[in-house]
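The structure appears right after this line, and notes come after that.
Excluded from the complex is one protein chain; the other protein chains are retained at their positions.
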Amino acid sequence: MALVRASLHVVDHPLTAEATSPAALVGPTDGAIASFLGVVRDHHHGQAVRSLRYECYVPMAEHQLERIAEAVGAELGEQPLVVSVWHGYGEMVPGDVSLAVHCASPHRVAAFDACRAVVEAIKADLPIWKEERYADGSARWLKGS
Amino acid sequence: MALVRASLHVVDHPLTAEATSPAALVGPTDGAIASFLGVVRDHHHGQAVRSLRYECYVPMAEHQLERIAEAVGAELGEQPLVVSVWHGYGEMVPGDVSLAVHCASPHRVAAFDACRAVVEAIKADLPIWKEERYADGSARWLKGS
Amino acid sequence: MPIVTVRYFAHARDPAGCAEEAVEMPDRVDVDAVRSLLGARHPALQRVLPACRVAHNLDFLRGEVELADGDELALIPPVSGG
Partner (left out) sequence: MPIVTVRYFAHARDPAGCAEEAVEMPDRVDVDAVRSLLGARHPALQRVLPACRVAHNLDFLRGEVELADGDELALIPPVSGG
């Protein structure tokens, strides 16, 4: 099986260094680690974002992360894959890290492809919703990303 | 100009947490950070690697990193890009991190594309050479990667 | 007929008027049937229903499924994680 290990976390706060650093995946067998961080931005389509709230259907999100890790591992064929994913929810402000994905594999193409595929699948299928609150006092649920 | 800031480092030791963590690029304007770590592997084409040495033509490597950052930034067109690159040289053992690339941009496609382009350009053009020493006592300069 | 828990999230929650409720459902449903039943129950939902997916026991519902007492259905508006 291509998926060697998956470490999947949905947590009710912005991500901390434990989540954002790829250090936990560094070891002597995997030569390449590709990572992605999603960071809360202070602007969206020209509007100044003051804060936001991620709502999460937690048990489904955890289950879907397992599905995503398995599917991306299977796509890699024989390449071994170690995946670590953290998604935060709740209140966040610009500069907070909401998503961290780390993918380790012996070779760089597999690591890059896997990381991008995991991020795209999260954007498509993870039951998490972002409500942005703007500097003018209005708020809005984002639809898609 | 697409390249907002580049922080480029060639250092004579394995990379430490300062280099491997994307934390330094986290801020409220860039929503996406894509990263890559190159890690020394304990096997190469079936041979057990005991240690290796990276030789580096340091002033040329530093100059080429500037060229690479500028070229990748220009490819992104209007997307702003912040790039951080660290390459280590000298003696290393399996599990040591030799390369760290971090690319931050407002959107994920630009961050991913830039990170991958920087890594490919480094593999193609950075004047650094890897000599692997195997468990059986032999040693060999790698040719390409 | 089975009684299932239905959950509403994000921009589906206000029109539903609740975050979750127990609903009696037919033995077998597909996505269209769930949308019709919930739209009839909460007319304010009808505007957002076409864009919503349906989850059954934590997986996206595709095709038909047999429901049992205690199953969980959820309306999943377009997601925006990451």
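Observations on the structure shown:
Should a chain be cited, it is by its letter among A, B and C, assigned in written order, with residues numbered from 1 in that chain.
The working rule: contacts are C-beta pairs under 8 Å (C-beta built on N, C-alpha and C of every residue); 3 or more make two chains touch, one makes a residue touch a chain.
For clarity, every value in this text was computed on a predicted model and none was experimentally measured.
Considering the complete complex, the chain that is not shown touches B. Although one chain is not displayed, subunit B still touches it through residues 38, 54-57, 59-61, 63-64, 67, 87, 98-99, 119, 122-131, 141-145.
The working rule: only the chains that are shown with their structure count from here on.
Hopping across touching chains, the smallest step count from subunit B to subunit C is 2. Shared interface positions of subunit B, defined as residues touching 2 or more other chains, are 108.
In subunit C, the residues that touch at least two other chains are 82.
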